[in-house]
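The excerpt is restricted to a subset of chains, each kept in its original location.
We call the chains A and B, going by the order they appear; numbering starts again at 1 in every chain.
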Amino acid sequence: MSPEDKLKELGIELPPAPKALGSYVPARKAGNLLFLSGILPLVDGELRREGAVGRDLTLEEAQEEAKITAINALSILQAYAGDLSKVTGCVKITGYVASAPSFTEQHKVLDAASDLIAEVFGEPGRHARAALGVNALPLYAPLEVEFIFELKD
Amino acid sequence: MSPEDKLKELGIELPPAPKALGSYVPARKAGNLLFLSGILPLVDGELRREGAVGRDLTLEEAQEEAKITAINALSILQAYAGDLSKVTGCVKITGYVASAPSFTEQHKVLDAASDLIAEVFGEPGRHARAALGVNALPLYAPLEVEFIFELKD
């Protein structure tokens, strides 16, 4: 099943790729690696939720936001590569969760992004990951997620 | 001297590789690069110390924890590659230290991880590095460390 068919099966329609928030590009290729810029959970250019997880957002709400960053990553990938079947896998996800000092489940937040990527790309979609807490993010976003994918030659 | 002999000389016995804490893999290869997931200083699946450096841990205690993350990285490497002599070097270490706002010696904490990696692999074990402070980490861990290694073809 192609990644696009898998998305259809999951009932996910990719939105237009979010634009960069400054002097950078959404994705940059080097060899077979495609480095995506840090992605915020923007929907139609707006954050749906703001602030720190464990204070302003629950774990479940943060997981919804993490899934949105993964959907945005897929939009950027599709805009870059034209076709998700050119993607041979996901190498690494690094997720920064705006966190109340007492919040210690950043890894559970990120699972929602990791799960979607693995569902869409299958075994090659399984990736290394780091999940961190931070005290502040651009636009008061609850999280920001970076992705490294691997592309065909 | 092989990395395994060097470890024996240092009196270090590698523990079983720590398991992933969610929907990701401990290590993912892309080309000759091996990206390791963020590693916590778990010993037998448990943190020995929790909290922020400069408040709950001293610099010296944090350095002990950093050394444990490097040992865990070597365990993951060995489990992945079968044999540490397949590793041609360490490319990059990124260390996130849970920090009291007044703690500013994250680089000294990370030296304990960097030193061990360089001792085990010699000159090719010397790497680029970033050392950062953060306000929160998974499981209330005092630090989390990412590694990128280089493998033979």
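Keep this in mind: a contact is a pair of C-beta atoms (placed from the backbone, for glycine too) under 8 Å apart; a residue touches a chain by one contact, two chains touch by 3 or more.
Bear in mind that the values here come from a model prediction, so they are computed numbers and not experimental data.
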(message) Since every chain shares one sequence and 2 appear in place, tell me the total number of copies in the complex.
(response) 3
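Everything that follows uses one rule, which is that only the chains that are shown with their structure count from here on.
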(request) Superimpose the Cα trace of chain A on the Cα trace of chain B, which carries the same sequence, then give the rotation angle to the nearest 5°. (result) 120
(message) Measuring centre to centre with CA averages, how many angstrom lie between chain A and chain B?
(response) 25
(message) Quick check on the complex: what are the chain B residues that touch chain A?
(response) 20-28, 30-31, 35-38, 94, 96, 134-141, 144, 146
(message) Under the stated contact criterion, what part of chain A meets chain B in this complex?
(response) 31-33, 89, 91-94, 97, 99-108, 110-111, 114-115, 118, 126-135, 148, 150
